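A single protein chain has been omitted from the complex, and every remaining protein chain is retained in its original position.
Order of writing sets the labels: A and B. Residues in every chain begin at 1.
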Amino acid sequence: MENKNYISSYCAAKNGEVIVDHTISYSEKTLLSVDFIKSVYKHFQFNYPKFYKMDHLCKLAFVTSELLLKSNPVTQKYSSEDIAIIISNSTSSLEIDTEHQNTISDKGNYFPSPAIFVYTLSNILIGEIAIRNSIKGENTFFIFDKFDPVFMSSYINSLLKSGKAKCCITGWVDFYENKYESFLYTVEKEQGTLKIEHTSEQIKKLYNN
Amino acid sequence: MDALIDQLKGEIIEQLNLEDLKKEDIDADAPLFGEGLGLDSIDALELIVLLEKNHGIKIANPADGKKIFQSIRSMAEFIKANKK
Partner (left out) sequence: MNVFVASDNIISPLGFTSSENFEQLIKMHTGVTRIEKSELSEEAVCAAIIDTKKLNAEFQKQNHTNKASEIEYTRLEKMAIISINDCLKQNPKINIASKKTLLVLSTTKGNIDLLDASLASRFDKKRVYLWETAKIIAGYFKNPNQPIVVSNACISGVLAIIIGKRLLEDNTYDTVIVSGVDIMTHFVVSGFQSFKAISNEVAKPYDSKRDGISLGEGCGTIVLTNNPELTLNIEQQIFVKGGASSNDANHISGPSRTGDGLLLAIEKTLKEANVKAEEVNYISGHGTATLYNDDMESIAISDAQLAAVPMNSLKSYFGHTLGAAGLIESIVGIHSMRKNTLIGTYNFNELGVAKPINIIKDTTSAVVNNCLKTSAGFGGCNAAVFFQKVQNN
């Protein structure tokens, strides 16, 4: 019993829909890609001017992490050092990488931009979530072909078991060529309202819904 | 000068992704960093790119930016004085 961990809340955004803890909290099927993500930001009236400076990938991570932590404010329960952020995706920062490449490919119009270049690292989105919520625990960004619940659940369970973290914000945030998908969830020893055990099967179920 | 200030406001909103701001929200004399627009170190570097891209003025030493980027007005004055 002692070693069980639980998915205490989750937030998923894809296909013009945002789901928080089994409930559709926002739907806007007419807007595509980043316009949809911006509409989520406006709909929930997040007041964070830095949002507009973020690349698409970080914008997506920002809105889903905001909704996740609104549903389950783990920063009030745990000290900042005990919350880990472990996130994964498939395309790393390729969306903004391509944008940076475009600023340097034409010698006649050569203006590399620091505001673009800084986002050419996938883990910047972890930094954005950490800054927004003052979270200081473990950080890791993994890259997989597809979301890998088996590896992620096993890695995070041992992180919690060894006491290296007491809570983990984790999941998948991917944005490339107008395709977006975010699935973030919190893992803790406490059951939370969802009472879903943190196993790869349960993650798969939630992810595929 | 006023036309240049107006133009700069538009350029800054675009270059620095200040999508939530309109030109009239920005005071030409307010400090760009710290309290005013709340810009950061990346924005400072981005303003250097803006000067080069839109106005053909190169700043080699980023430390020079401090004076130039005090406000939109100081930027406009710098551009006027250095435009070839």
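One rule holds in what follows: contacts are C-beta pairs under 8 Å (C-beta built on N, C-alpha and C of every residue); 3 or more make two chains touch, one makes a residue touch a chain.
Just so it is clear, the structure is predicted and the values come from calculations on it, not from any experiment.
A.B. asks: Where the complex has a chain not shown, which of A:40, A:85, A:173 or A:187 is the residue touching it?
C.D. replies: A:85
A.B. asks: Please pick, from B:5, B:26 or B:49, the residue that touches the omitted chain in the full complex.
C.D. replies: Checking each option in B:5, B:26 or B:49, the one touching the absent chain turns out to be B:49.
A.B. asks: Write down which of A:7, A:135 or A:206 is the residue touching the left-out chain.
C.D. replies: A:135
A.B. asks: Which listed residue (A:22, A:42 or A:164) would be found touching the missing chain in the intact complex?
C.D. replies: Answer from the full complex: A:164 touches the omitted chain.
A.B. asks: Please identify, in ascending order, the residues of chain A that touch the omitted chain?
C.D. replies: Against the missing chain, chain A presents residues 80-81, 85, 90-92, 94, 97-98, 100-101, 103-105, 107, 110, 112-114, 117-118, 120-124, 126-128, 130-131, 133-145, 148, 151, 154-155, 158-159, 162, 164.
A.B. asks: For chain B, which residues lie in contact with the unshown chain of the complex?
C.D. replies: On the chain B side, contact with the omitted chain comes from 40-42, 45, 48-49, 62.
Rule of thumb we're sticking to: only the chains that are shown with their structure count from here on.
A.B. asks: Which chain B residues qualify as touching chain A in the complex?
C.D. replies: The contact residues of chain B facing chain A are 15-20, 38, 42-43, 45-46, 49, 52-53.
A.B. asks: How about chain A: which of its residues touch chain B in the complex?
C.D. replies: 49, 52-53, 111-115, 118
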